[in-house]
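Note that this complex is displayed minus one protein chain, with the remaining chains in position.
Here the chain labels run A, B, C and D in written order, and each chain numbers its own residues starting at 1.
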Amino acid sequence: MQLSTIAWITLVIPLIAAALILLVTRANKPLAAGLAILSVLIAFIGSWFIFWHGVNADYLGFDWINLGKTFSIPFSLLIDPLSRTMFVVVTTVALLVFIYSIGYMRDEEGYSRYFAGLALFLFSMLGIVLANNLVMMYIFWELVGVSSYILIGHFYTKDSAADAAKQAFIVNRVGDFGFLLGILLFWISTGTFLISPLNSSAGLFVEHPGLLALACVLIFCGTVGKSSQFPLHVWLPNSMEGPTPVSSLLHAATMVAAGVFLLARIFPILSTSPQACEIVAWIGAISATGAGFIAIQQDDIKRILAYSTISQLGYMVAAAGLAVSAALPMFHLFTHAFFKCLLFLTAGSVIVGMHHEQNIWKMGGLMKKMPFTFLAYCCGMLALSGCPFFSGHYSKDLIMACSWEHHRAIFWVLVIGAALTPFYMTRQALVVFFGKPRSEHSEKAHESPWVMVVPMLLLAVPAVCAGYPVVKNFFFKDIGSLAEPEIPPYVDQVFLAAFLLGILGAFAIYRNVAKDPLRIPFFAQRFYLDDLYDWIVRVIQGGFARICSFVDRWFIDGILVRGSATLVWSIGFALRFLQLGNIQAYAFFFGAGVIGLIYLILNVR
Amino acid sequence: MLLASYWFFSTLTIAFGATAILLRNPVSCAMSLAVCFISLAALFISLDATLIGIMQILVYAGAVMVLFLFIIMLLDLRMEKSRRLNFGATLGGGLVIAAFLSMLTKVILSDPEFAKPLPPLAASAPDNVRMIGMTLFHSYALPFEAIGVLLLSATVGVIVLSRRTLR
Amino acid sequence: MPTLANYLLASGILFAIGLGGVMLRRSIIIIFMGLEIMLNAANLSLIAFSRYGLVDGHQIFDAQVLVFFIITVAAAEVAVGLAIIVSLYRARQTTHVEDIDTLKF
Amino acid sequence: MNTIFLEFAVVGLGIVLLLAEAFVDRTNKDYLAYLGSAGLFVILLLSFLPIQGPAPGSSDAAFITSDILSVFFTRFLLITTIIVLLMAPGFKPVLARYLPAEREGAGVGEFTILPLFVCAGLMWMVSSIDFIMIFVALELATITLYVLSTYLRQNNASLEAGTKFLILGALSTGFFVYGITWIFGVTGTTNITALPHAISLLPESSILPLLLGIALILVSLSFKIGAFPFQFWVPDVYQGAPTPVSAYLSVASKAAGFVVLLRLLLALETVPVVAHKLYAVITLLAGVTLIFGNLAAIPQTNLKRLLGYSSVAHAGYLLMGVASLGSLMAIPAIGLYFAAYLAMTLLSFVVLMVVAEATGGDEISRFNGLSQRSPLLAGAMLLAMASLAGIPFTAGFVGKFMIFEVALKQGHFGLVAIGCVTVAAGFYYYFKVARAMYWQQPTEETAIPVSMTVRILIAVLGAGILAIGIYPGPILAALR
Partner (left out) sequence: MSPLLLLILLPLAASLLIMVGANPRRTALGAALLNLVLSVLLFARYDLHAGGWQFVSEWHVLPNLGINLSLGADGLSLTMLLLSTLVTFSALWIAPRIEKREGLYYICLLFISAGVIGAFSTLDVFFLYSFHELALIPTFILIGVWGSGDRQAAAWKATIYLGAASFVLLVGLIALYLSLPSGIRTFDLRQLDQLAAAGTFHPASWIYLLLLVGFGTLVSLFPFHSWAPPAYACAPTPAAMLHSGVLKKFGLYGLIRICLPLFPEAMQQFSLLLVLMLIGNILYIGYVTVAQKRLDWTIGYSSVMHMGYIFLGLASLTVIGVHGAALLMFAHGLSVAAAFALCGEIRRRTGTLDYSELGGIGKVTPVLGLLFGFAAMASVGLPGFANFAGEILVFFGATFSSIYGPAMILAVIVGVWGVVVSAIYMLRAYRSVFWGPIAARWETLTDITPTAKWSVILLLVPLMIAGFYPQFILNMVGTIIPR
């Protein structure tokens, strides 16, 4: 079998699974799950196979749209080092999450729907990864959006879930607004939206650096939406309303990673525009730190992780903005995929153990009751915090080093973020797993079934060692340089100090407390951004809509349409009163008419 | 002579025409109308239209006016009830009449042809009755036949309309 | 010698009087008389035209024939008209225009 | 065959039927209607034989012509009369109610026969080229129509309608005669075809009196066709007169008026000084007539009266065509419009007559739920209304299409703009009838019986509407 065939099969098989589940096996739960897992397994094998072969190719599929010479949108797969690496990451994480889901979703409603959604999600993500042009990417980008909509809204009878799904979709669309405009702008300026030619088209923009920056920033809008960067980050925490495996998939290898992947995809052209890079870097840095601050005051176990995701994505985006190498953000994405997935799976395990209690202040002392979960959690948490010898440390350290090298201000902002991460993760660990049980549920908590535990433990391995140089070289050697820049030694020490400061600070504050000693409403209320957006949507947009509606109803329909109809009607109503019914009146009108007619005929022109 | 008769009869015609529509008693109106028509006939005759003048007296002053009077009597129409004068209508009607007359005058005075004196008739002026008869039955045979149909149709109509009960 | 204009003016005034009768009187009979006056005014004009517009010194008899037709038609019209008025009177006991304005607007 | 034969055949038919009515002792007078229409049908067939005008030089040749206009409208009038005669049997119950009859069927015979004389008069009118002949023919038709309008002499509405028609009609006759007088006085002729030559000989100063004459003629023709501001009799008379008479008035007598107008204009076309004034005035008349007819129809609640206003409105569209006479297609367009108008107006009057008899009134509300009581009647009425409003595939649409075409061709943009507004108004008031028939619930559920004659009438007229609407070619060809 040819590689191209394998690649196509790998891409399409989840879609087929999704369709089959939807059409055929709605009633049969095991079959639905089996189909989904089978498809992801095939995809997993296929992706590794392709990765192993290490080919670089552009597999021409077919012209999705072909208008002759003038215009065509091809559907082709671009296999290059970047997509190969991303390919395996996605399928691997997905495989584990799919398996884990069997256990997690066992007693939930909409079992088949859930697996169909997952398969569709996987299909969409693979499409983004393999797309050879931006339009195709946009197509799958949208599909990712809708799959996330389906999955976040899985418990649609809950108002909060329904709202969160809607919000996620719409906020993503706002980002896509920019993305699509960016594609169009690139197309009109360079005549192409194929990734490879586009990346080498920098020469066309020599005269118009502003145009290039604008196009890049517009594309970046897509990332802001999908990767949940400031100011479009609000949907991600709310998306925790979905089932936890979904969150895990969303936050690790799919959806949010897509944004960063997009940046890596257009990195060659992006990096030629300093202005665009500056904006990208700052958005990333602001998100990294801002989300960290918010995370330290959250009480929901999954929301804390969600904000940490935003924060980590901020690192990746900032890394892309440093314009060093496409590998830099990808490396952090790679390590983050494993440990964040792991963290969500453990959180899911905790939630199942806690009978769907998610408030960390109702937990406590779970270490003994859920030992495996705790073990896996520790791996993830330390990796996320940037603890040396854990994967997160390597990737984050590299980003810090590069930012020191290329952009000192960004570095200092990221350092603050680096201190916040261990702080809130330690807080979470202390509150959830240590101390005494603080509720009935936490007293009765139990370890999860094996089908959930095994994926966690399997994931713990890459979470620990994904950052090691061997792994790094294996996966990233072709993508771009990941060499440590020449930096003074104290930079590393600052980074390490931030880590320690975070951990120790958390220990100092959160050891053996029953409720949160810190009260910072500004952080707890997420900088009031959600309220601000709520206000904008409700008052500004709603007001505008109401004004439009009012104008439509009373001016256009009322005055212009019904008004003119009424006018005609009234004229008719008035005219008919000429018809007095009295012969003399008629004779008079007749006479007057005669006078008028004679006058006209005698005098006209 | 002709001028005098013109002034006399035309004044008479107009005066009685006016009284015919101004008087309140229908019978007086009808009588004025009869006088009006007779003086009109005189005008006709003074214009050498003898036959028409005679017909005018026979048909109009005779038959038609009798019919009018007959109906007025039959319906026992008395003085028109002195209803409130509709000032607006009167004013409007007056204005229309005034405008009509002014335009008519303007038209009549505009054409010098109308100011020419009475041309003399040819010496061998043919017999009026004979000529009308010739014209009517020779040139105007078709309209004449049509008028016959008209009279037939009108007769049927009048019968249908005025019989007390239809058979 | 009276000119053609004299006759035309007289006829015009007569016509206007007839029109005035139609427009101003309320009794249908009188209105009808006004209509007859109008027709007669036209006749006067016709006769005048016939007398003044000589062809080879002969009157134009076409005009007189037309007058003949007009008189005949007028007679028929009066007959039918009066029959209608009689019917109206029988049904409504009125010949006043103001009483017959139920069909309107 | 000589064209005069046709008119005399109609008159003869009328006389024969009068005699039959007098001497045949039958209470059911329906046979008169059938005989009359059969006779007219034969005459209609005869009209398709080769027809010549009167021999040149004969005395009739001065009065009568047999050009395509006259032939077309002669047939038009014959068809109209046939249909109106066939309506008469359906109208019997109303006659019986409002006539002081000694025995059953009294007065029905004359009601059936008089239209024949009207028909003859109108036929003479459409083929005459002399004002005197026109006058006589017009009076023959009009005076008989006075009688027919007043026919229900125990019905106040009919009497009122007749009286109004009489007074205003006579008034218009007065103006007509006065107009002929002036034209004759100035030009020395009453012959329309001789007019252009006579005018060309006139001195400049005589134009004013001539124009006065033409204006007066125009007044009375406007009255005949129901153009604003001489339309006042139309709604009242249509509403009050017996339904077949209203139908006849609205189709036949209007058509005859238009033919005379057309003849006058066609003759004067070669006289620019008069023609352009006439066109300007007719354009204006068309505009105000369109506005009045359509807009004043909007608030109407009585269908018969509404049809009166609609007749004024259609006079407006026709005047649009007349104002565009400069275009070669104008006369075919007007003819087509009339053919359409015949079918749709007569169809609506036929249905109206049946429904009014069954429900006891001719308000639009009487049509409520008609589609449930008689789908046939409702469908026919819907078709008629659609055609009147100008929906494609009906005759009314091609009529309007052609009229708008010639009007645009002649650059009457103002008229066309008014036309668009008034068409919209037309949609409203015609669809009011459709609404009553289809949306509303009937007050009673019983089916309305429809006689075979009426069924045939509906079928023929409906087929006519559709046929003209889909394939108007022959009619256009007949007038080119």
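FYI, a contact is a pair of C-beta atoms (placed from the backbone, for glycine too) under 8 Å apart; a residue touches a chain by one contact, two chains touch by 3 or more.
This is a predicted model, so every value here is computed, not measured.
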Contacts of the hidden chain among displayed chains: A, D
Chain not shown: contacting residue from A:5, A:66 or A:473: A:66
Contact with the hidden chain (one of D:1, D:19, D:45 or D:420): D:420
Contact residue for the chain not shown (choose from A:16, A:45, A:170 or A:416): A:170
Residue touching the undisplayed chain, where the options are A:389, A:450, A:522 or A:544: A:544
Chain not shown, touching residues in chain D: 329, 371-372, 375, 382, 386, 389-393, 397, 401, 404-405, 408-409, 416, 419-421, 423-424, 427-428, 431, 434-435, 438-439, 470-473, 476
Hidden partner interface residues of chain A, rising order: 63-68, 70-71, 73, 135, 138-140, 142-143, 146, 149, 153, 156-159, 162-163, 165-166, 169-170, 173-174, 176-177, 180-181, 184-185, 187-188, 541-542, 544-546, 548-549, 551-552, 556-557, 560-562, 565
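Everything that follows uses one rule, which is that only the chains that are shown with their structure count from here on.
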Which of A-B and B-C has more C-beta contact pairs: B-C
Centre distance in Å when chain A and chain B are each reduced to the mean of their C-alpha atoms: 101
Distance between chain centroids, defined by C-alpha means - chain A, chain D (Å): 76
Rounded Å distance between chain C and chain D, as computed from the means of their C-alpha atoms: 26
Touching two or more other chains - residue numbers and ranges from chain C: 8, 15, 18-19, 22-26, 28, 31-32, 48, 62, 65, 69, 73, 76-77, 80, 83-85, 87, 98, 100-104
Where chain D touches two or more other chains at once, by residue number: 132, 136, 139, 143, 146-147, 150, 153, 163-164, 167, 171, 175, 208, 212, 235-236
Residue numbers on chain A that touch chain B, as the complex places them: 584-585, 588, 591-592, 594-595, 598-599, 602
Chain C partner contacts - residues on chain A that touch it in the complex: 576-577, 579-584, 587-588, 591
Residue ranges of chain D touching chain B (in the complex, touch as defined): 4, 11, 15, 18, 59-60, 62-64, 99-103, 106-107, 110, 113-114, 117-118, 120-121, 124, 132-133, 136-137, 139-140, 143-144, 146-148, 150-151, 153, 186, 203, 205-206, 208-209, 212
